[in-house]
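Okay, here's the structure, questions in a sec.
The complex appears here without one of its protein chains, the remainder shown in place.
Coming up: chain A.
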Amino acid sequence: MSKRKLPSGSVALSQYRDQHFRGNRGEQEKFLLTSTTLYVGNLSFFTSEAQIYELFSRAGDVKKIIMGLDKVQKTPCGFCFVEYYTRPDAENCMRYVNGTRLDDRIIRTDWDAGFKEGRQYGRGKTGGQVRDEYRTDFDEARGGYGKMLASKIRRTSDISS
């Protein structure tokens, strides 16, 4: 019975693992299980740090917010990291903020092993988030169509004009 019970339910770790993490899976999991930092996804490009602050403070005292930026343009690209002072506050955020709306969008939160310099930038080829490269729907709050599709549309319209 000495075996520690892993967190379950909404505070459990998700399947996602950051592929750029330096260290092995075990270490990564250990970090995730004690982390006070959350990754926040599906934000609108126009959502400001202050708005995130307001919502996330409802779950506890926020220490720091790091906005995700487009590597090339250095503008927000739809994700951020939120760091709390304590683990229980971060857990409350996973329980009660994850899956609710901010700026009319359902946002997603997930455990993060802790912010490291460089991670604030999008990892897509064109600078934004990878998911915005291949997206085929039109999402006004995230720069319209996905980058690939948008450039294709641009090319076609160039030819036709």
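The working rule: a contact is a pair of C-beta atoms (placed from the backbone, for glycine too) under 8 Å apart; a residue touches a chain by one contact, two chains touch by 3 or more; residues count from 1.
In this text, contacts and distances are computed from a predicted model.
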Quiz item: Can you tell which of "Peptidase S26 domain-containing protein", "Nuclear cap-binding protein subunit 1", "Small ribosomal subunit protein uS5m" or "NEDD8-conjugating enzyme UBC12" UniProt lists for the chain that's not drawn?
Solution: "Nuclear cap-binding protein subunit 1"
Practice problem: Determine which one of A:R17, A:K30, A:R58 or A:R155 touches the chain that has been left out. | Solution: A:R58
Exercise. Give the residue, chosen from A:R101, A:K125 or A:K152, that touches the chain omitted from the document.
Key: A:R101
Self-check item: Which residue of A:G9, A:G26 or A:G118 touches the chain not shown here
Solution: A:G9
Quiz prompt | Selected residue (touches chain absent from view) among A:N92, A:T109 or A:Q129 | solution = A:N92
Quiz item: Where does chain A touch the missing chain, residue by residue?
Solution: 1, 9-11, 48-51, 53-55, 58-59, 61, 64-67, 92, 95-97, 100-104
